[in-house]
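The other protein chains are all here in position, but one chain of the complex has been omitted.
This part shows chain A:
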Amino acid sequence: MLLKLIGSLLIMAASSFLGVYFSKECARRPRELRELQRLLQMFENEISFLSSTVTEAFIKLSGYYESNIRLFFSQAAEILMHKNGINASEAWEMAVKENIKKTALKKEDEAIVLSFGKMLGASDLEGQISNIRLTLTQLKMQEEKAEEEKEKNKTMYMNLGVLGGLAIVIILI
């Protein structure tokens, strides 16, 4: 009897933990999209007012946040510094492709981020700034969508975890 009780408690704990984990996980994407927007905003300031080079700006930006989003910037800066014959957009693409798995971003977000990189360093200051603005509006739309999805899924994962655990316990007893 005691063994059964302990076992069912363990199952409940595990499945509830899983539910909480997944509901936390689905809050990650909107947060990272917001962070990316903030970083791009800073990048715009960096190149328009301080007129620093891409490498300098990336190094500076990668110090601002602790999340995995900054890996894009730090890795791109590293590639730019240490590899010869690679321009900014190639470095950006490599950095993004390498680190996208560590973030919660989806394929559609990746496409936007990569298309930002395509224009990187390919035009004058005006063009660069309008490219950043365009990316920002696209990311804003993605963020709204992600936020909606999060609201829908957050409570569901929590409930699903607890109730699923309960179901397993009842079936096994």
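Rule of thumb we're sticking to: contacts are C-beta pairs under 8 Å (C-beta built on N, C-alpha and C of every residue); 3 or more make two chains touch, one makes a residue touch a chain; residues count from 1.
The rule is short, and it goes like this: contacts and distances are computed from a predicted model.
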{"item": "Hidden chain of the complex, named as in its UniProt record, picked from \"Stage III sporulation protein AC\", \"Spore germination protein KB\", \"Lactose ABC transporter permease\" or \"Dimethylsulfoxide reductase subunit B\"", "value": "\"Stage III sporulation protein AC\""}
{"item": "Chain not shown, touching residues in chain A", "value": "152-153, 155-156, 159-160, 163-164, 166-167, 170-171, 173"}
